[in-house]
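Only a single protein chain was left out; the remaining protein chains are all shown in position.
Entry: chain A
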C-alpha cells in the first residue's frame, strides 16, 4: 500500500513539473517509466496513474477555476456538450489525463512484468 501511495505521489509530482515545460502528453512517458521502475501489479499501477496524472490536472484546474476562468468553463461545457455544467467539465478534464496516465502506467507495469517477471515481487515487498 505504501508503495502504491509513493508511486501515485511520484507520478503526481513528475507530471506536474513536466507539464510546466513540456506538452501535456509528457505524462505518458512519465507514468510509463515510473510504473516500470517502481513496479506494481497492473491494477495498482493503473490506479496510481489515474490518480497521479488525474490530480496533476484536477488541482491546477480547480485553482484556475477560482481565478477567472469559470465563465469560459461554463460556456465550453455548453459547447462540448455537457449541459453547461463546469463541474462536469472539471471532472472530465482530470479524467482524461487520468485515463491516459493510468493506461501508460499499466503499460509500464506490464512491460516490466513481461521483460523481468522476477523483479516485480522484489519491488512489492
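Just so it is clear, contacts are C-beta pairs under 8 Å (C-beta built on N, C-alpha and C of every residue); 3 or more make two chains touch, one makes a residue touch a chain; residues count from 1.
Note that contacts and distances are computed from a predicted model.
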item	value
Chain not present in the shown complex, as UniProt names it (candidates "Penicillin acylase family protein", "Hydrolase", "Ubiquinone/menaquinone biosynthesis C-methyltransferase UbiE" or "Xanthine dehydrogenase")	"Penicillin acylase family protein"
Touching residues on chain A - with respect to the absent chain	19-20, 23-25, 28, 32, 57, 60-61, 64-65, 67-79, 81, 84, 89, 92-93, 96-97, 99-100, 103-104, 106-107, 110-111, 113-115, 117
